[in-house]
Each structure stands twice: as C-alpha cells, then as structure tokens.
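One protein chain is absent from this view; the other protein chains keep their places.
Here the chain labels run A, B and C in written order, and each chain numbers its own residues starting at 1.
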C-alpha cells in the first residue's frame, strides 16, 4: 500500500491504473497474440499497448506526488475509454473492457 | 486481474512487485524527501529508486509472458532484500521494509 | 534509429525526449543527491523525476505510433518548461536547463 501521504481516493485510482495496466498488457500478449486475426490488427494492438503505458505512467505520477498527475489522469481516462470501446467491438475481451472502464472512471474523478 | 494465461503463483508475485514498486516510490518522495537528512543520502535514495524500477520491470516481464521473467525476478529479489536492509538501518520505514521483504520472497520462489 | 514509419520531425522529437530523460535522471541522482540542500528539496526533486518520466513516456508513444502522442507531447512541453525554470532558479544546472528547453520546443511543435 502506497505511503500515507497519498489519500484514499488516490490510492483507489492508483490501484485501478495498475490493474488496467496489468490486464491490458497480459491480455495483449496472452490473448490477442495467441488468437491473431483482428486481435493483432495494428490499430487495435497499438491501442492496447498505449493503454497499458498511460495507465503505468498515470500511476507513477500519483505515486511521485506530482501535481501534474491530474493531466495524466485526464489523458488516461480518454485512452481507457477508447480501449474499452475497441475491445468491446472485437468481443471476447470482457475483463479488458471492465478494467478499462473502471480505470477511466477513477481517472476522470482524479482529473476533475 | 491479469489475463488467465497467468497462474496463481505468478499473479501473487506480480501483485507483490507492483505493491513494492508503489511503496518504494511513494515513500521515497512522500517520506524520504520530506524528512531529508540520511533519507536523501545518495546511496540510500538511489537504492529506493532502483528497487522501484526493478519491481516495475519484473512485473512487466511476467505480464508479457516472457520466459526471461525468472532472471528479472532473481535480480528483483536481490535488490529488494538489500533495500529492506537499508530501510531497516535508517528506521521509521516499516511499510517499506515489509513490502520489500514480501516481494523478495515471492520473487525468489518465481526465480527458482 | 527508429523504424522508417517515423518521419524526421518525430525522430528529432524522440531524440530530444530521450536526451532530456537521460539528463534529468542522471543529474537528479549524480548531481542533486550529491550536493543536497535545495537540490533535494521535495518540490524540486519530484519535478526532476516527473520530467524524466514524462519524457520517457512521450518518446514511448511516438515509438508506438499512437495518435495520442500529441497530448503526451503537449504535457511534456509543459513539464519540461517548468523544470527548466526551476533548474535555472537553483543554478549550476545548465545542462539540465538546455535539455529541458530543447525538449519543450520539440514537443510543442509535435503537439501542434
């Protein structure tokens, strides 16, 4: 659990970001690459990797205690929402859709 | 929760790594930089940042599904053990000591 | 040199980002921690680490080929400009000031 200088709402957002990072990255390599086809189409796969990276970075800024975390969380919310939509379109990616939606919501609150 | 291609032992190790990363980074900036003195001594502070980074990377390799995760986990166990010892020496860093010890143990098992 | 799918302006921006990341991180640990005093004051040191991280991430998004790189570059320009100003205020950090300014300029162009 992060240092006590971080309040409960931020801890919950960090958790949502690290979970979404974990789900996106492990689903990209353990599911999309295994199945192939539309799952390795460039636009989709790049979005999965971009989503993993922005979640990792937004969490990093909150852990650092940087006031810029709000901008990173706003960007994270946007990319997560887009990733959720694209995963829903492909189907059979419910865990990823759920992780992205939860992270988008937590990040939107943090960015406000 | 990471993709189902990752078994329970590895999930537990990923969690331990991401927790240790979170605790080390947020403690370095929220505690060590706030207190100063021995806490911002170069060797100690660099070790905290190195520990955060290797935990982040070991988790990344497990999430990727790379067979090289074993080597990263072995290195992570070593750095975490050293960081735990150094935090114990300084005192008043119990959360960091506990997170590093738990991560070192999980990584040692994963590396075996 | 990154893949040819990346044009010359973007390559130059990636270089500026990776250079600023390198200078900020190595200066934070090799200079600020070595000197101490105002250089390890929480606000300054956290800004150095945040600057290193956003540069690393902006480069990552350009290398991924994600259209969201523009937003990351805009944020990177803002943090680099702030870091340059803070390093100038402290003095004796000319390399860091120059790297941050060059990166801010390249990122502003990329974000436009």
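Here, a residue touches a chain if its C-beta (ideal position, glycine included) is under 8 Å from a C-beta of that chain, and two chains touch if they have at least 3 such contacts.
A quick note: this is a predicted structure, and the numbers were derived from the prediction, not measured.
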Listed by label, the shown chains touching the absent chain are A, B, C
Of B:2, B:30 or B:65, the residue touching the omitted chain is B:65
Interface residues of chain C toward the undisplayed chain are 1-6, 14, 18-19, 22-23, 25-27, 29-31, 34, 56, 59-60, 63-65, 95
Against the hidden chain, chain A presents residues 29, 33-34, 36, 40-42, 45-46, 49
Residues on chain B facing the left-out chain by the touch rule are 42, 46-47, 49-50, 53-54, 57, 60-61, 64-66, 68, 71-72, 75, 78-79
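The criterion applied here is as follows: only the chains that are shown with their structure count from here on.
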Chain B turns onto chain C (C-alpha superposition, degrees, nearest 5) by 180
Across the interface between the identical copies chain A and chain C, with over half of residue numbers shared counting as same and under half as different, the residues used are same
Rounded to the nearest Å, the gap between Cα centres of chain A and chain B is 21
Chain centres from averaged Cα atoms put chain A and chain C apart, in whole Å, by 23
Among chain C residues, those touching two or more other chains are 42, 46, 49
